[in-house]
Each structure stands twice: as C-alpha cells, then as structure tokens.
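The complex appears here minus one protein chain, its other protein chains still in place.
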Amino acid sequence: MTTTTYREAVHAGLREALQTNPHVFLMGEDVGRYGGAYACSRGLLEEFGPDRIRDTPLSESAFLGAGIGAALGGERPIVEIMTVNFSLLALDQIVNNAATLRHMSGGQLSVPLVVRMATGGGRQLAAQHSHTLEGWYAHIPGIKVLAPATVSDAKGMLLAALREPDPVFIFEYAGLYPTEGDLDETAGAVNITSAAVRRAGRDVTVITYGGSLPKAIAAAAELAGAGVEAEVIDLRVLRPLDDATLLESVRKTGRAVVIDEAWRTGSLAAEVSARIMEGAFSQLKAPVARVCSAEVPMPYAKHLEDAALPQIADIVAAVRHLMTAAGA
Amino acid sequence: MTTTTYREAVHAGLREALQTNPHVFLMGEDVGRYGGAYACSRGLLEEFGPDRIRDTPLSESAFLGAGIGAALGGERPIVEIMTVNFSLLALDQIVNNAATLRHMSGGQLSVPLVVRMATGGGRQLAAQHSHTLEGWYAHIPGIKVLAPATVSDAKGMLLAALREPDPVFIFEYAGLYPTEGDLDETAGAVNITSAAVRRAGRDVTVITYGGSLPKAIAAAAELAGAGVEAEVIDLRVLRPLDDATLLESVRKTGRAVVIDEAWRTGSLAAEVSARIMEGAFSQLKAPVARVCSAEVPMPYAKHLEDAALPQIADIVAAVRHLMTAAGA
Amino acid sequence: MPALERARGLALLQKMLLIRRFEEKAAELYSAGNIRGFLHLYIGEEAVAVGALEALSPDDAIVATYREHGHALARGIPAGAIMAEMYGKANGCSRGHGGSMHIFDVSRRFYGGYAIVGGGMPIAVGLALADQLQHRPRVTACFFGDGAVAEGEFHESLNLAALWKLPVLFLCENNRYAMGTALERHQSQTDLRRKAESYLIGAEQVDGMDVLAVAAATRRAVEAVRTGSGPRFVEFLTYRFRAHSMYDPDLYRSKDEVAQWKRRDPITTFTERLREHDLLSDAELAELERSVEAAIVDAVAEAEGGAWEPVADLLKDVHSPVTL
Partner (left out) sequence: MPALERARGLALLQKMLLIRRFEEKAAELYSAGNIRGFLHLYIGEEAVAVGALEALSPDDAIVATYREHGHALARGIPAGAIMAEMYGKANGCSRGHGGSMHIFDVSRRFYGGYAIVGGGMPIAVGLALADQLQHRPRVTACFFGDGAVAEGEFHESLNLAALWKLPVLFLCENNRYAMGTALERHQSQTDLRRKAESYLIGAEQVDGMDVLAVAAATRRAVEAVRTGSGPRFVEFLTYRFRAHSMYDPDLYRSKDEVAQWKRRDPITTFTERLREHDLLSDAELAELERSVEAAIVDAVAEAEGGAWEPVADLLKDVHSPVTL
C-alpha cells in the first residue's frame, strides 16, 4: 500500500494498460504533448510514442466514432473526452453506434471501447463546464457506466473496463484528481459489478457515487457524533445498478437518502429512489430522500455554486429529517 | 368541434402562428419543398414563402443554434428537428446555450425559441430511429418540455409555447400523427402548466404522456370491465412536472402505475415514481409501478419491437398486480 | 469503350440487374406489408455500388448508409439473407434486428448501414486507423450522400482521416437531393470535390451512371490510398429514380427532371453499350434476367421460410457474452 492521488492512480492504470496490451492506445484532446487536461497522461507520449498516445483535433464526434471503428477493427482504444461537458457533441455516436452496434448487427459486432471523461462541478467553472450527466449515460442499454470514487477504483476500474467486450464509460470526478488515498500497487482490475459499503451503519442508508462520496462520509461522521449510524454505499457501477447491495442495506435500515450532484429532476437519484421503493417498500419507514443539485445552470460565483451543489450540511439535514419523519 | 388528425392540428397551429405573428418562421430539414417529413407543414412554403418556411441543410447543431441566435435577435423561430433521434446532434446547443443563456448572462438574455420534434417507437424503424428521450430533456433547467397526446394539445401547445419567453420543446409522438380527435377550431393556446385527468377513477392512478396515452385509456377500459376503476393522468407538461395533480390523485387511489415508452432505467417514469413516494408516502398502498420499454436498442422485427414496448396488456397486468400487492 | 472482357461486362450487368430486381420486389413486398419500417430504394444508382465495389478487394471494409441494399448485394451478401432481414426474420443477415437500414455482414467486412446521416463516417475513419496501426494494407470505403456533406461529422471525419493519413476512401453518392432538399439548397458550394480538397484530400468527380467510369475512378483512388498517402475522395454524379423512401410523396422535383435522368439509366445504357460492342447476346441477356429472377424468387422464399427470433431472446445481444 502506498499513498497516491486519484490522478496518479488513473495515470498508473493507463500506463499498466499500455504496457500489457499492445493494442491499447489512448486518444483524445491534449492527451499527448499537453499531458492531459488533468495531467493524467503526462509522460505517456514520451514512453509510448505518438501512435499510441494520440492528440486529436477538437472533433469529439469524429474521434469518439473513430474509437468505435478502431475497436471494431481489433484495437483496444481508450478515448478520453476531456470533460463530460463536451461529450454532448459525441452523444450521437455513443447512443446510436457504440451502444447499439452489437444488438443491431444481430450479435455480429462487439465494440470493446473504453471512454474516460472528467465530470462534476464545484470548481467555479460555470454553466457550460460543470455538468453531471452520468445519469443520462446510465439510461443507455448496451454500455456500462463506472464512477470511481477512490484511488483504487480510479486505477482498477480502468483495468477492469479493458477486459469488457462492450463499451465502458468511466466518469472521473475532476475534483477528486488531487485527493489522496491508499493504493495497493500490485492490485489490478477491480470488481465492476457491485456497489460497495464504504461505512457500515444501522440507522439509515446513504447512497452516492463519485465526488459526493467524501461528502457522504463526512456527513456520516458528523451524524455518528449525534448518535445516528449511517451506512454509506458507493454505487461505483452506475449501469447496471447493483440493486442487491442497496436493497440489503435499506431492508436493514428502513431509511435511505440518495446524494447526486446532478440536477434533481430526472437524476440517477430518482432511479435509485424508485428502485428502492420497488424492492423494499414494506421495510421503508419513510420515503427515500434525495439530495441533489439545485435546478439551475451552474453559476460561477462560489457562494452561488456552493448553494447549488449538495453539501455535507444538506446531507446531514436530510438524514435528520428522515430520522424524525414518519412519512409524508 | 370538428374531427381532425393530430397532423392536421399541428399544421393548423403552425399556420395560425405564421398568420398572426410576422416574426414567426419555421426552419428545419425538409419543412418546405418536401412539406415536412410527417407532412405537418405541407403547403406552408407556398403560403408564406421561403423566408418564413426555411429548408435547412442536414446540420442539426447549426440550425438549432441559429434558432437560438435568431430568437436573441428578436425573431420568433420554430425549429423543427425531424425526429428526436437527430436531436442528439444538437444537444450541446440545447443544454449549453438555449437552456443556459438567460441565467449565465445574469438575466440579460431570453431565448424565445420553440423546438418541435417527432418522437417515439412502434413503427419498426429500428435502433437509431425509435428513441424516446423526453426524459433527458425534462432534466434540463431553463427549458419547458411539452408532450401533446391529443389533437387539441397538438395545436394549442404550439400556440402556447409561442407565448413563452424561454425555450420550449414540443415532442410530437410520430405514431399519433394519423390519429383523429375533436378540435375546437376557434381554440387557441392551451394551458401548459398542468397535467390532465383524462379519465376519472378511484382505484388506481395510471400516469403517462404522449403516445402511451391511448394505450393507458384502452387499458383502463379493459380494467373497468373487471371492476377496477383507473384514473388516467396525461402529464402533458414534462418539465416542470405538475406534482399537484398527480399527488391529488394518488392520495385518493393509493396506487400508481407510470407508463413511459423510454427505457426503464433513468426514465422520466423513475422521476414521477420518486416524486409520488416523496409526496404521498403514507397514502401509498403499494409501491408505485412502472411500465417502460425493455432495455434494448429497438429491434426492427415487429414481434420483437412489440415485446420491447409497453403494451396495453402490460399496463393491465401491472395494475392487476398492484391491486393485489400489499407492498414488496 | 476500352477493352472490356465479356465476363466482366456480364458480371457488372448481372449485379446491377440483381439490385434493380431485388428492390423492385422489395417495393412490392413493402406495399404488401411483408417489409415495414423505412425502405430507401437505390434504383437508378446501381452503377455506383457495383462499379465501386468491383474496385475493392474482399479484405477491404465497407461502411454504408440506410440506402445500402445495392452495396450489400454488390458485396456478395446473399440476397436471401438481406431479404430475410427486411422481413425481420432470424435468418436475416442482422437477425432481423436491423431491417433495411442496418445490413451487416462481418464475414464480408460489411460494417453496416447507418441511419443517422453522417454517422458512419467516423466509424470508417476508426476502421482505417486500426488498419494503419496494425500495418494492414487494407482500405475502408465509406459511402455517404450529398446531404451528409452538410453534417459536422463529414468535416471532422475528413480532417481526421487526412491529418492522420488514414486509408479511407470517401465515396460520395451525389444524387442531387437530401430527401426533398436539392443540392443548391443545402450546399453553398455545390462542387463537392472542392470540399475534399480543402482538407488536402485528392478528389475526383465521375459520372455515377456509368459503371465502368465508376470502377475506373474508384480503382485509381483505391490504388492511391493503398500507397499509404492518406484518404481519397470520389464524387459520383447520380440520381435516384424513386422517391426518397416509401413515405415520400416526391413533390419537390419535376417529372421532367426524373424522366431526363431515367434516359441515363445505368442498366439500360450499359446493356446497350455491351450489345453495341457485341459483348452481350440476346440469349445471354435473357438468361441473365432469368437467373436474376430466380435469385429473387429464392431470396423471397428464404425470407418467407425463415423463423422469427424467439421473443425470449430479446435482450440476448444487448451485451456480448463475457469470455474471460
């Protein structure tokens, strides 16, 4: 075990993948000479050369689609879309080609493509650069969606994704890149089927993913001080969702709060909430609560952005409310 | 009252808008010489000329964005995206510009833009031409989303949308174009704030929108034969959702089923389900159920497509199950 | 006409005729309700697919559009597998999942029909990138219409292919209309070669109603691409004789214009040329027609006789089987 950053963990995953499989290559805007917008690929161009670390023009649709084509052609591409915000420009390729080619071709094709992108708000980047769209991706049949929230997932999910026969989308929370955690450097791919209980508790289940995990854990610590033991679940895999882990916890606690940095309406939190009701209705002591972002294009000013995003205090308040509520 | 088709109702709405406001113009692929892919604008080019009925190149992003710009410049554009499937190509303009410009400019700008598109499956158009993405649109702050399910809404919602100061997206269900209904030809804009109770009932609330409304009504008729009185609610406005009407009904019936042609995970049905739990938890006799599409790229073959889409029998079965279930 | 071997002439004619008769039958079956969804006929444009595919080798890849029956047949995908696909049967080449717009046959490196205009172009670029990375001397041929030229993906794809010198052959089927929108109403520059040249891609324009001219131009372009010097662009001037799709009332062009183009029917003109040059006898022509008819009959029988995929398998192909 060594202490490393989320950024370094991604870097280590990329490097290991490039070292082990000659068909792996990384392609995206500024992954090479610049070293990656978040420095995740710094030094890789020098080590692996321009054929395998490919700087692209600003053409999200074309290079994402080219990743699909290269995957069809026997390569193992990792496409980096600099941030989720720009992925809208490639969404047609994702929804209509990457996700559908296998089924639409009657099972003839597979698209072994890994797509990475940075996601999330909280850095005062304003309305066009602060999106959380993982929930949209989780809606699309034919792909898998991962959200690493720890350094070991940041590395291990990438390696696991590269073993999947179908497209996998990895959402790296930009605000986590500089954060530190423990990494077993010998560890390779991690499980990409289950959610993880990050903190055990008996009173309430707090469910989240990605950048909100540290907030949920901090909220749980605060609540523990007040005698409320929250079980914190990190979804990890946003598609397909691991219902079993969620339901097991909620059947025990009888209460759940879902934390999601997306706008509330139509968020992934809504899906999780609906599934919990569907699967644990009679054990629910109160309606599942959601702590999401305010429904506003993200403002630049820090106090406004803070007000728009889920905060630790909001999570604590939601749990406290749940603990007293007897239903709406 | 005259009997007319949904298509003719859209046509009548377009014509009335063009006649009444010289700043209204219609722009999109094949809206002019072809007469509209669904013939909704046939004859309008001849009547209003090429300045106001503008055939565009296949450039969804540019002409949607040009609609935004024209709206900023004082015009009243109606942009037609031929079908929702192609709207992915314009989604960046929608999310990052149309929906955000007002807030991001500190309230200086308004984007009085109306965007129409055909939506839905059921016509054997396969994986790339059968999407239901209204739920994604309903996630975006800054816009309104409408889903006409009747001929009077097909006309009246367009006229109402043209009075809104901000972007309004209208999803016309393609399978409804040839269907008939009663239209009060003197009626203008309709209310675009509330859901509508399309059939009163006391036992269960069936909630839907767009192309699934006729199915829900047929299911209700069938259920009535078996002694179950379903209240059928047409959401009509997908953003912002009219919670009050839904909750009033569910508080009465204690049971709800949401019908949505979208893929189940992350569908608008999940949001509706979560909101009902949040707002009527203690009155719920059973978990809110969802009848959605199977999570598969839409297959071409009719029997497979039928199996993938919500059918009347599925709705009936879901309601029957709810009537007996005492919770999960 | 340069020296043309009899066998080659017959083969080209046979392919064009097969496409024509196949689609005439498909139109009939559409009206009868056996085929549903969208059906886009290639009638009038057969020389393009037949000539272009003659110039490619079996190892080369094809990416096509929703108007791809012609390309699929010219590539040698059995008519029965295509017809069964249009019936939605499990013996269809895409197991009935795709229908007319999504024909796939990976064994023949036919990477599909794409129904989002321009959507196949980045895929073609990626296939070519894989070949370049693996040092395979293959070419990826990417068909698209004049309408696709307006899409952002056209621009991005051409730039990427040219920048990275990828072995892509961009084949533009300029039939002068994107649905009902005439070329002059969707392109500021209607000489589409100029577009390709703006990426420094060598471009040629050729008569798409002349199967030999198509084949020759494509061959020149393929050879250039195979040298590793990057993509080439060929524009075929052609015309569709039928409406855009079975839904299209065809209001946007004059009967006269259509009639003019029909005089240049690639099949009748080529037939005449062959006869003029004594490369086709009456008997041969009759035999050709007969064998094509027979192939269509067989194809329909195969489609009719095919099984439906079990509904229980609806979700089977959403993901690939995991083989660790």
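A, B and C are the chain letters, set down in written order, and residue numbers restart from 1 in every chain.
Methods note: contacts are C-beta pairs under 8 Å (C-beta built on N, C-alpha and C of every residue); 3 or more make two chains touch, one makes a residue touch a chain.
Please read these numbers as outputs of a predicted model, since none were measured by experiment.
Who does the absent chain touch among those shown?
Listed by label, the shown chains it touches are A, B, C.
Out of C:57, C:189, C:229 or C:281, point to the residue that touches the absent chain in the complete complex.
Residue touching the chain left out of view: C:189.
Decide which residue listed in C:48, C:103 or C:150 touches the omitted chain of the complex.
Of the candidates C:48, C:103 or C:150, C:150 is in touch with the missing chain.
Suppose we count only contacts with the excluded chain; which residues of chain C make the list?
These residues of chain C touch the chain that is not shown: 150-156, 158-159, 162-163, 185-189, 194-195, 197-201.
Just checking the interface: what residues of chain A touch the absent partner chain?
Residues 29-30, 32-35, 37, 39, 55-62, 85-86, 89, 123-129, 294-297, 299-304, 307-308 of chain A touch the chain absent from view.
When the complex is taken as a whole, what residues of chain B touch the one chain not shown?
Per the touch rule, chain B residues meeting the hidden chain are 25, 51, 56-57, 59, 61-75, 77, 92-93, 96-97, 101-110, 141-142, 163-166.
Throughout what follows, only the chains that are shown with their structure count from here on.
In terms of CA centres, which chain lies closest to the overall middle?
So the chain sitting closest to the middle is B.
Can you compute the centre-to-centre distance for chain A and chain C, using the mean CA position of each chain? Integer Å is fine.
Each chain reduced to its C-alpha mean, chain A and chain C end up 40 Å apart.
Going by the touch rule set out above, which residues of chain C reach two or more other chains?
94, 96-98, 102, 114, 116, 119, 152, 318
Where does chain B touch two or more other chains at once, residue-wise?
Residues 85, 89, 126-128, 295-297, 299.
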